Each structure stands twice: as structure tokens, then as C-alpha cells.
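Working notes, structure below.
One protein chain omitted, others in place.
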Amino acid sequence: MSGQAKSGKGRRRIAVLVGVLMVLGAFGYLLYGGIGDNLVYFLTPTELLARGESAYDAPVRLGGQVVPGTVQWDPDALDLRFRLTDGAEIVEVHSTGAPPQMFRDGIGVVVEGRFTRSGVFESTNLMVKHSNEYRAPHDMEKPEEMYRTLIREGGGQ
Amino acid sequence: MTEWSYILAAYALTWIVLVGYVVHLGRRRRKVVRLVAALRSDGQPGAGGEP
Partner (left out) sequence: MTETVTGSGSGGVVAGSEGAPVDTREERAPADVAQLTRGKAIRALTPVGWLLLGLLLAAQLVAVWISPPDRDMGHLQKIMYVHVPALWTAFVLFFVVFVASLMYLWRRADRYDLVAASAAEVAVVLTGLGLVLGSIWGKPTWGVWWTWDPRLTTTAILFLLYAGYLALRSFTEDPERRARWSAAVGILAFLNVPIVYLSVRWWRTLHQVQSSPSTVDDPYVLGLRLNAIAFLLLGAYFVVRRYQTARLEREAEARVQEASLRGI
């Protein structure tokens, strides 16, 4: 196994080199190429509204914070309305079903759904975005009760 | 209440995986130890291995 093996080896080496370059290229594209901008998991209310006409009726994710004092929860109809903000613009969100336990005023949420022409974002899936903070409750504060005051006997949890 | 069932599931799964991996380690080890013992006894001593 000398001459034949050698040319086979050389070809294999080129194949390896090409493979390596392809993987490096893919990573490079991921890091420095357009994907950094295109890989947007959710839009902010400002970005959604800036889309103008094309914002309507397209499936998107919208992320922001629940504006304190705007949560309206109907436990019988499992109907939830609140406003979502990025600090600049506000979008009204409508969703059905009990939200996750952590849902409350001021918390970050990501909703999946469509922005309708009535100006309300119809959410089919509501996700709560937790911050990187983990805090022990203050004295006399019970997190479970904070939750229950908001979502009283919500959705057979 | 269901809160704890998620917590329990997480810890239980962790231990199932860890113990499962230990079992895997033991199995592989027993298998190869028997094989090596057999190969050593019928092959020449010191066979195999790399430079």
C-alpha cells in the first residue's frame, strides 16, 4: 500500500480540508454574517408597529414587559388581556387560558400570535421570560399568595 | 402543589441518568475485562498495544 494509498490519502486530505473550511465558514457566517441580525427570536412593540401594513396578520413573536395595572383576567372565561411595552410603544395583547405561574405586573413576556387590524395582538401562546434575578422573599411575603391573588383558581392548575 | 411534582421529576431524572450511566460504566467494564482476560490468556503475553 504505497502509491495508490498515497493518492487516496491526498484526496482524503483535501476532502477533510474542504469539510473543515465549510464548517469554519458556517460558524463565521453565524458569528459575523447577517444571521446576527436575522436571528431575531421576538420583535419589540416598537419594531412591530414600525412594520406598518405588513405587521398585520403575520405570525410573529412579540416580547416586552407587562404594563403594571393593565392585567384583566377573567377566570371563568379564561380570558386574559394586558398591555405589553418595550418602554417606548405599547401593544394590547389578548390571550386565552391561564398564564404561567410567574405571570404578573411588570414581568417580561413573549407572546406568539398575530397582530390584528383592530390593534390587538391575538396571542396563541404566552411565555413568561424570567430575569436573571433570584431573590428570597421579603419578610412576611409569600410568593405563592402573590400568584394566587392574580390568578385565583386559574385553569385547574 | 404541582410545583413539587416538577421539582421531584427533575431530581428523579437526574438520579436515573446518573445511576444509569454508572450501570453503563459497569457493564462496559465487565465486558471488556473478560474479553481482555481471554485474549491475554490465548495470545502471547505483551501482544497488542501501540508504540
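Read from first to last, the chains carry the letters A and B; within each, the first residue is number 1.
Please note the rule applied: contacts are C-beta pairs under 8 Å (C-beta built on N, C-alpha and C of every residue); 3 or more make two chains touch, one makes a residue touch a chain.
Remember, predicted model here, so these are calculated numbers, not experimental data.
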item: On chain B, residues whose C-beta touches the chain left out of the figure; value: 2-4, 6-7, 9-11, 13-14, 17-18, 21-23, 25-30, 32-37, 39-41, 43, 45-50
item: Positions on chain A contacted by the hidden chain, ascending; value: 16, 19-20, 23-24, 27, 30-31, 36, 39-42, 63, 99-102, 104, 107, 110, 125-138, 141-144, 146-147
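Keep this in mind: only the chains that are shown with their structure count from here on.
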item: Mean-CA-position distance for chain B and chain A (Å); value: 39
